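See below for the structure under consideration.
Up next is chain A:
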Amino acid sequence: MTTTRREFLKTAAGAAAIGAVGAPARARAQAKPGVPADPVKIGILAIRAGIAAPVGTAGLRGTEWWVERVNKAGGILGRQVQLVVEEESTPKDTIERYRKLILQDKVDVVIGGISTGVTLALGPVAEEMEVPWLSWDGTTQKGVEETMPNPRWSFRSVDNEVEAIVAGQLTPKYFKGVKTVAGIGNDYSYGHDCWETYQAVLRRYNPDVKFVLELFPKLGVTDFTSHIAAIQQAKPDLLMCSFWSGDATIIMKQAAAVGLFKTMKGVFTTAGGVHDSLKKEFTPEGLLLGYNTMYFDDPKGGPLLRQFVREYKAKYNEYPAYECDHAYFNIESYKAAVEKAYAASGKWPSKAEVVRALEGIEVESLSGKRSWRQDHVQMCNFFQGITTHKNAYDFVTINPIEVVSTKTAMKPAGAKLMEWINSWKI
Partner candidate 1 sequence: MILEARDVRKSYGAFVALDGVTLAIGEDEFVSIIGPNGAGKSTLINVLTGALELSAGSVRFRDRDIAGIGPVALARLGMARSFQLVQIFPELTVLETLQAAVVSRLGLSAKLFSSLRSDPRVQADAMEVAALFGLADRARTPTRALPQGDKKLLDVASAFTLRPQIILLDEPTSGVSTADKHAVMEILVRAARQIGLRSIVQVEHDMDIVFGYSDRIIALHQGRVLADGAPAAIQADARVVETVIGRRAAPC
Partner candidate 2 sequence: MGGVFHAAILFLVAAGLQLVFGVQKIFNLACGSFYALGAYTGVAAVGYFIGRGGSPALFIVPLVLGGLAVGLVGFVVERGLLRFVYDRDETFQLLLTFALVLMLEDLIRMTWGAAPTSTGGLYLGYGQAHVLGTVVPVYNLIVIAASLTIALAMGWLLTRTAFGRIVRAAADNREMAEALGVDLRRVYARVFTLGTMLGTLGGALVIPATAAMSEMGIELIVEAFAVVVIGGLGSMRGAFVGALVVGVLRSLAIAVYPELEMLLIYLIVIAVLLWRPRGFFGAAAA
């Protein structure tokens, strides 16, 4: 289920009357002194169609869960939260939607943005429009260096390459004696960047490793039998794959059909995006699998994560993936920043004050503590591990679980990625 804009407008009209979205009137809290009584409008951009639709849906669900809880508990400083949801599609259309959120709906903050093309195009627009924008996902090296050198208004997600870096660091630990490696990724910036980064990291640990094959099928391909045949021909010791959508499931199935992972190791940096579709019947144990920044089954996870996973499963009959937490963190950090600025000034903060308060702020998110670095980059933990069938689900989970912080796996502010990797002491 997705929340349509109309539903929200409807509830907004109701909110004016009863003062709460999706909550009975008794939950209405009085707005604090110096805080307007009308709802605070938050613009959301979510992908709804196409390959990344499941990711966009997950982000939207995480956001909606947050809104429901927060509104029940009285909103932000007593102001109810009203979402205005627009669709993220092509860069051109999304920028029009973005302008609509700001110029027409007059939202206080825009949250969302997944595809790299869109977020790259949005960056400069966000700076021009002078409204804070927190992105869920999708920022490449080029994006940071070329289009958002010194962001004032935009806050962006973790580097795209972190999952490849973490996987590169863990590969030598779990897979000894790997001499030849093949790679497959989607034919766009994310796929290419991950592969380049993974190679660079692996070379640092083992300068003699040979990269024997690289394949970049178009995003959206649903048949990899020919690619798998080519991989079999190349006979690598290990296959690295950065698929994150339905294609991860598909390649896993088609690989199982010819027993690919009987002859080689496998690293799936990002397939945790569709983790509950990686059924045990075709996903072997012993692969390195990345869940990105949230692992739904984390035994060390807090009560927030447990409650979220439980309610998510009950509502959607699925287990949540990482984008839920990117979205949760974004909106939660906005709330925290508003409250922090309010504590200092005693009135609802301006957009610029919110931005200042966001810088460096740390909040409790679904997967644990997350923060915004001073240069507007998200800091959090990455979860990767070795697939296992020993669980109560019909899909694989990981054990042992490796938790790696972006403090060690993401390049520091101002650094160049490859220079930074090459500067490691190993």
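Inclusion criterion for the candidates: all candidates are chains of the complex that A comes from, given by their letters.
Before moving on, here are some points about what is shown:
By definition in this document, contacts are C-beta pairs under 8 Å (C-beta built on N, C-alpha and C of every residue); 3 or more make two chains touch, one makes a residue touch a chain; residues count from 1.
Note that this is a predicted model, so its numbers are computed, not measured.
Set chain A beside the options 1 or 2, and in this complex the one it touches turns out to be 2. Residues of chain A touching candidate 2 in their complex: 48-51, 53-54, 56-57, 214-218, 220-223, 225-230, 232-233, 245-246, 249-250, 253-254, 256-259, 274, 277, 279, 281-282, 318, 394.
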